[in-house]
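The other protein chains are all here in position, but one chain of the complex has been omitted.
Chain IDs A, B and C follow the sequence of writing; residue 1 opens each chain.
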């Protein structure tokens, strides 16, 4: 399949690589051009603009950091935006973690142009993308989902089609990321309690993950937090804040109070205010530890 | 071993049964005497008072609902309390989920009498007790822990000795229960969001437990919540509230802010205020759903 | 001065009346036309559309319920929107409690058309508007503020000019409404505590307002809450929720965590979910009372 691919960040690059490995033809565009070099050596074409990579694509894939970045490549008004360049009958697969409102808007704009639109955010860290072990959550018109299947299979270990209405996939992605952030807050508070009580955080983690959760995710995140390995960031705290912000917006739009999400929002925002925006989002636990008088409280990130 | 056993509730009865099954001799005491009948038929002796079952015990085990119940059997001032009846050199194994303060006080009182004191709360629901699959978290003097080992082995699939200072085990139990309550709140909020967005809660649960948590605990609790099966209660909401209250007290004593635990406390208290104290603590999610306008808001439990 | 006036709701009507009383000439527009009748009898002209009342106005005043309503009259794309109809050199005075983002956008759109834009939200309930006792918070270009002065003087007992950048006035209005909502939550929680302790809420209010606050606002709101007079609504709870939402958006835009505002948002949203959106926003306290087991918990509004 001819794929236009926009966004070669931590997640985008391994996904693009996996698609090439599965035999697809890629035209790639990235704001920082150098990120594309590796793929060019393997036969990808460097696009000059979003419009350029969308112009002859069977499928346009975007994997970008936030709503603004997606709007910038799709809707820019300099004639180089991807929206108007994508031929009718082709589809846009949006893998970015974007808001429900933008997804709905894209669905509408594409439909008005006779193009297909699929929201297909993924669960999994960059390392999972490298290993084709992502989970794809897809929603959109069935005929386009059908055509996109081989692409999903090339990057993930499983795909869940959750409906015809694209924003449903975004809700699930946002609600899912909320559950991870909630786990971070939970472990951060519990670790502060046990540490101040003279108990080793790693030992406590081993106990609850053996006796209660039996969850690799708790094990992985818990170990990172217990060992305070927040750099380099696998997922930056300020991006985590963005996702909780989008989850709250999605909840507000359907009148759902989410007090724990509000707590996460406020704590992540305070962590950013205290200089921790660029470390891993599990580093939220470090601020909680300091609030408990653990660690030098002059250790706020500069 | 000759065991004095006090407290034949949902957890105590199967534990007592398992100890008898392992060949130990039991004298049992329960406020509601009828609960002991089954054990008497199998050779247990019915004690007349806490003091009676403690008087000739190698080990006294208590498994009661809360601090007050433990104080009542141990410290009552009518001469029938177990504390003064337990012979010097013997030990008290406290399996109840009690506060850190009471555990510290018991440790001191027992030490002053030349008795041993072990805090040994357990993780696991009644069904796990039936199947000898509990996890025992033990802290206390090593020589007593050593002697108590066969008892722990008779009821659990694993024992974690976490220190010489008994309250450490209580901190871990309370911090652990906090993490479960946090999971309930998390799922309750996420389910409200996805349901109001037109997405099936069970389907969402399947996705996040496949893609993210891979945790039987998330699966079990999540299914109960998605299916709203809050009765009969495996663990009553008002007891869950008690545990969060004890966790907050433990945290406050060591100057640890736990905003998520505070949120849980306030929400559980509101759920009690709205008539849900006797249903399963996962029923907290039902109140969250109603706050989101889901379900008839006149459905508060009468 | 010739004034185009859009929005004859609970606040708009008495303001329009006061302007006419001060000798200004009004052309009025309201979605529900009947609201204008009283003013027509006093010499106002009924406008056919937003554009109609803006077309020959020296000053266009809008006093509407929310962002959407303002967008609808200003930016509608049927040629009848007020934005393009207002002559260059004239000004738009926006008195509605709208978001910072929309205020910034309006400022830009008006500037591009050579029109002036002032944000001039007011503090005060409808009764204060009747009595020309509002407080006007104004921000915008000094020359336009200067020309608008007589209008502000006709409706309020004082005007505070807070800067040249219109959104600053909106921030102050939103932050101010946040402080009122915070007072409602505070009194609601305190009243629940004293009532459950056997103490009369009105008596407690009298004490703290004598000994501590000495504030008419505490007295007024506190009395309404103590007497549970939430209907008819002076300011509907769902509109209060809207304002807290806008305050949170303003805070998020400048990276300010406001955990109390988050709490207010979640509680107001739950109150709406429980059927209280149309009563006075001080009715939030009623939900808090029910959470404390006060009042029949089946009394949620149908």
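In this text, a contact is a pair of C-beta atoms (placed from the backbone, for glycine too) under 8 Å apart; a residue touches a chain by one contact, two chains touch by 3 or more.
Nothing here was measured: the structure is a model prediction, and the numbers come from that model.
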Touch with the omitted chain, as defined above, among C:1, C:109, C:154 or C:180: C:180
In the complete assembly, which of C:172, C:226, C:241 or C:268 touches the absent chain? C:172
Write the list of subunit C residues that the hidden chain touches. 100, 123-124, 135, 137, 158, 160, 162-163, 165, 167-168, 171-172, 175-176, 178-180, 182-183, 185-187, 189-190, 192-194, 196-199, 203-204, 207-208, 210-218, 247, 250-251, 254-261, 263, 267, 288, 291-293
Extract the touching residues of subunit B with respect to the undisplayed chain. 245, 252, 255-259, 262-263, 265-267, 269-270, 272-273
Kindly note down the residues of subunit A that lie in touch with the hidden chain. 269-270, 272-275, 290-294, 297-298, 300, 302
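Note that only the chains that are shown with their structure count from here on.
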Can you check whether subunit A and subunit B touch via the same residue numbers (shared by over half) or via different ones? same
When the C-alpha atoms of subunit A and subunit B are each averaged to a single point, how far apart are the two points in Å? 38
Multi-partner residues of subunit B (each touching 2 or more other chains): 291-293
